[in-house]
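Got a structure for you, written out below as structure tokens; questions coming shortly.
Heads up, one of the protein chains got dropped from this complex, but the rest are sitting where they should.
Just so it is clear, A, B and C label the chains in written order, and each chain counts residues from 1 on its own.
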Amino acid sequence: MPLETDFPQGYEKRDFRVVGKRPVRPDGIDKVTGRARFGADTVAPGMLHGAILRSPHAHARIKSIDTAKAEALEGVKAVVTRDDFPIHDAVKEDRGLLDILVNCMAREKALYDGHAVAAVAATDKITARKALKLIEVEYEVLGHVIDEDLAMAPDAPILHDDLGYDYGKGKPSNVAGRTEIGHGDVDAGFAAADRVVERSFKTGAAHQGYIEPHACLANIGADGRGELWCCTQGHFMVRDTVTQLLGMDVSNLRVTASEIGGGFGGKTAVFIEPVAVALSRKAGKPVKIVMDRHEVFRATGPTASASLWVKVGAKADGTITAADALLKYQGGAFQGSPVDMGAMAAFACYNLENVRAVGYDIVTNRPKQAAYRAPGAPMAAFAVESVMTELADALGIDPIDFRLKNAARDHSKSSYGPTYNEIGLVETLEAAKATEHYNSPLGPNQGRGVACGFWFNFGGQTAVTLNVNLDGTAALSVGTPDIGGSRASMCAMAAEELGIDYDDIYAIIGDTASLGYNDVTDGSRATFASGLATIQAARQVKERMCARAARIWGIPEDAVKWEGGAAVPSGPNAGDHAPLSFRDIAKMAGETGGPIAGHHEISAEGAGPSFATHIVDAEIDRETGRIDVKRYTVVQDAGKAVHPAYVEGQFQGGAVQGIGWALNEEYIYSDKGVLENAGFLDYRVPVASDLPMIETVIVEKPNPGHPYGVRGVGETSIVPPMGAIANAVSAAAKVRATEIPMSPPRMLKLLRENESAAKAAE
Amino acid sequence: MVQVTLWGSLRDYTDGRNEVEVAGDNIYQILQNLGQAEPRLKPILEKGVTVSLDGQIYRQNLMQTVRPDSEVFILPKMAGG
Amino acid sequence: MRYEAPTTLDDAVGLLAAEQGVAKVLAGGTDLLVAIRSGRLEPDLVVDLKRIEEMTTVTPEDGGFRVGAAVPSVRLGQHEGLVAMWPGVVEAAGLIGSTQVQSRATLAGNLCNASPAADSVPAMVAAGAKASIVGPNGRRDVPVEDVPAGPGKLSLEKGEIVASILLPGKPERTGDAYLRFIPRTEMDIAVVGVGAVVTLGTDGTIEAARIVLGAVGPRVVVADKAAQALVGTKGDKAAMEALSQAVSAACTPIDDKRGTREYRIQVAGTLAKRTVAIALERAKG
């Protein structure tokens, strides 16, 4: 029975037995009893504590670093600085790697407030902190720039002498790159429009805000081999990056992913791991580094802030004739803001003949941005969805009808070029329109907003192993760290394929020495890609079990098929044999040829984009500018919801992160370029009492690229909220909000200006 | 030959063209041949791009078969969160 | 750093007076521990007050209540007599931090942290509360508004401790209230805070008023002109408008991460109207 296991065979319609139910997750008990071990929860005998000294300046030349006094302090076992991080060949040839190295430990210059400049390892935390105070760093403070628009100005302080979009043609600049997406003729399109709306927007830099600070424990032996335990979205990425940065053989470092206390993209990069390994190597002892919250805000994440301009034109009947956008994203002190993806995602919900999006990648004296849930898309969507609703209003068309008229559909050409396969945007719009929420009355000072969102979703390198145990249970080892309950989905898919009980499968995250390479858990890929590999591994197990049954029965392998969790004879020449269950064959594995396992290693592709439509009711206090989200509904296409409760959880979590970004979250800098709100007190993520219940509608339009129809769901949910809330707030306030966060001072100012303008017009 | 569409800003490296004809039976060959035909694109292709083949996004799987009538787009490198 | 937990006030004063280095008092610790952890403060001695009987009780006195310096906010909310008499003060104390912080945070600690944005201070000042200060030279009572000397600075002498706070008896037909403005619903520091106490005559006219503002100056602002705008009125719309304008005029705030100067001035006026409205309702009984 040959099985094509290299590539997915596409969607197969079926009735599910386990998939689509809501079983308890395999790691659940550990997580409700405090037993689960996260990044900071492990120790090693003889362990030292590491701590990192960070620049207090936004931009400064580091003239000298004197570590003598720190090294002399009793209990200090190692101190590292830039001198301990030579630029190895692999780094020299790769600008991306070089940037990571420089971000982990500053070289000639400190590029932002919080940039690491030295680190110590000592026998306890208090001594380590004391030692940091003894390190003497001489800085020459330089001019700095924080804002993306100011960074593009001709007289802006320049961060890198060897960077600039026009580098080679002229002088260096803070513009690291330009991107352009689109097709058709936008000028002709605008000329054909009856109504055109254009606006400029700004968005603040939002941090991923995971509750678990970065933590790791490195243990490197005198032979140069070692182990690293850390909380990360991708331990294989950590292994490869750390070894390349430090000039080690990849095989000399085994990385184990701890339980991870949230990531949202922010843990797809390394920050402290190379430092811990360098300290451990130097001290000859295990070294643990745990960031504090202040460090998390100053030196990891956030996503880019943006300055945006959007123009859309339409015919009187609502048909869009042209759409244009200019996106300027600052991604902190190094190139690589997610503006490319912002430009591609900006108009991805619409079926447009004439479309263009131009983006600039800008560097500023802020921490190096890290991916944040659908990187680059939410800010672009905020601007685009604001303009779409304004245009719909101007034409007197219901905002959902306007979107339906112009929505991207099955096999339509996407705004970024390629032709879509089967997609579920229209279904989400129709479902949204039919909700009780959309048809309910509003109270005074309230407004309702809708917005759509899109995310690509990715597959990527994935390897899983499924080992059958003698008692008929199975152990599934996957290589994508489980951030939000993905192990439950893997177990469900394996049980579905094998025809055994969900509870008979236990999933773990394998370390880097136990599995083939796995890409990070990003791009909403874990349930899709590891799930795909799990299905294929399970099919391999079934194939092998059928072969064992054939041996037992003495019939050809192709005369056995798998049915209802058992091998059964099949075909005219198979003979009459009682079915052999999964458990029966598992028990006889040793006698029939040895252990039974399934593997699958794949570069999974075909994730299929996911679309969403959100509805929000917001109320504004006209005297204080404070906004209250009264009601919220997420409608999103999941393809197939493997574990609907965790799918809803992704919808709700993304929506609430979007609410935070829309209303209060932002990086606030002093005029010296120092981050002023580096803590949960003043970086205001939503608390429980800020929110209503988040209603959810799961749309299931099967992804043709997955046997169960699964699409990634994790990221799309953060794309529509800011636009939806801005539309609701603008309706309630009767003035268009163009800056997020729509914090009370900003909103009150807008209301007052609008009142003054109205009075002047009278 | 396969018609390959480049994302807008790559026009800067192809004398204003964003559609080019390239030979190749899979994504890898297409990228190799594109780099040879348009040497100024080579460093960008080597740094990493995403390929859309018949509407499907490929970040890595370069061995995917490309037919003469395939729809091929070269897009910026993508990552998720 | 040394940690001491004396059981008498005399011992506490003695420890603080004798310390040559930096000595700090620990009541709830919700500000102190953050300062130590961040490295902003490196005390040589921390004196925990929670083992001292006098500091941990609420006792009736002169028709009002004496609140020990180490009594956590959660206990104020559970004290029926206090809630009935000074609901505004109790609500203000109830706004300090989360439920968890409520188990620790104290009125005296909120006062001695000397932040202009402390929630309980405008409410206490409006109520006419007095701090009982004990030190090497004995005991003295001062109005609570005189304890902070400026942001982070106290008017206490070396060795002195705020031992308790006396909330006086409430006059008849008097109501108090405290409101603050924050961007979220919880967990923020006040952008503006307003404490109000009003006393009505038998005909419902406002006979006396106290309006106290937080987070709009280096110390709390006792807005006498704003109070005067109410006296002799029944709190009608015109009086409230005058109140609002007088409050805004009394504000001297700064721009910071929590709000702009302009915003604080505008919102203080609005908030004062809302606070006084509640106090009026309470005064009417």
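Assume a contact is a pair of C-beta atoms (placed from the backbone, for glycine too) under 8 Å apart; a residue touches a chain by one contact, two chains touch by 3 or more.
The rule we apply is simple: contacts and distances are computed from a predicted model.
Undergrad: What name does the UniProt record list for the absent chain among "(2Fe-2S)-binding protein", "NADH-quinone oxidoreductase subunit K", "Hydrogenase-4 component F" or "Dihydroxyacetone kinase subunit DhaL"?
TA: "(2Fe-2S)-binding protein"
Undergrad: Tell me the shown chains the invisible chain touches, ordered by label.
TA: A, C
Undergrad: From the listed residues A:Leu476, A:Ile602, A:Ala655 or A:Val697, report the one that touches the chain absent from this view.
TA: Of the candidates A:Leu476, A:Ile602, A:Ala655 or A:Val697, A:Ala655 is in touch with the missing chain.
Undergrad: Would you mind spotting which of C:Thr30, C:Thr106 or C:Ser132 touches the chain that isn't drawn?
TA: C:Thr30
Undergrad: Among A:Gly189, A:Pro213, A:Gly226 or A:Pro375, exactly one should touch the missing chain; which is it?
TA: Hidden-chain contact among the options goes to A:Pro213.
Undergrad: Decide which residue listed in C:Val101, C:Ala208 or C:Ala277 touches the omitted chain of the complex.
TA: C:Val101
Undergrad: Out of A:Ile694, A:Val710 or A:Met747, point to the residue that touches the absent chain in the complete complex.
TA: Here the residue in touch with the unshown chain is A:Ile694.
Undergrad: May I ask you to list the residues on subunit C that touch the chain which is not drawn?
TA: Its contact residues with the unshown chain are 1-3, 5, 26, 29-30, 33-34, 36-37, 46, 48, 50, 72, 74, 97-101, 103-104, 185-187.
Undergrad: Since one chain has been left out of the picture, which residues of subunit A touch it in the full complex?
TA: 22, 24-25, 27-29, 31-38, 40-41, 125-126, 208-213, 259-264, 290, 292-293, 483-485, 643, 645-646, 648-649, 652-657, 679-681, 685-689, 691, 693-694
Keep in mind that, in the parts below, only the chains that are shown with their structure count from here on.
Undergrad: What topology does the chain touch graph have (line, ring, star, complete, other)?
TA: line
Undergrad: How many Å are there between the centre of subunit A and the centre of subunit B, using C-alpha atoms for each centre?
TA: 25
Undergrad: Mind checking the centre-to-centre distance between subunit A and subunit C? Centres are C-alpha means, answer in whole Å.
TA: Computed from C-alpha means, the inter-chain centre distance equals 44 Å.
Undergrad: Return the distance between the CA-based centres of subunit B and subunit C, expressed in whole Å.
TA: Chain centres of subunit B and subunit C, defined by C-alpha means, are spaced 67 Å apart.
Undergrad: Please list all residues of subunit C that touch 2 or more other chains.
TA: Nothing qualifies.
Undergrad: Could you list the positions in subunit B whose residues touch two or more of the other chains?
TA: There are none in subunit B.
Undergrad: Report the residues of subunit A in contact with subunit C in the complex, numbered from low to high.
TA: 129, 133, 294, 623-626, 663-664, 668, 676-677, 680-682, 684, 686-687, 689-690, 743-745, 748-749, 752
Undergrad: Along subunit B, where are the residues that touch subunit A in the complex?
TA: 5, 7-9, 11, 52, 54-61, 64, 71, 73, 75-81
Undergrad: Name, in rising order, each residue of subunit C that touches subunit A in their complex.
TA: Touching subunit A from subunit C are residues 38-39, 181, 183-189, 191, 256-260, 262-263, 266-267, 270-271.
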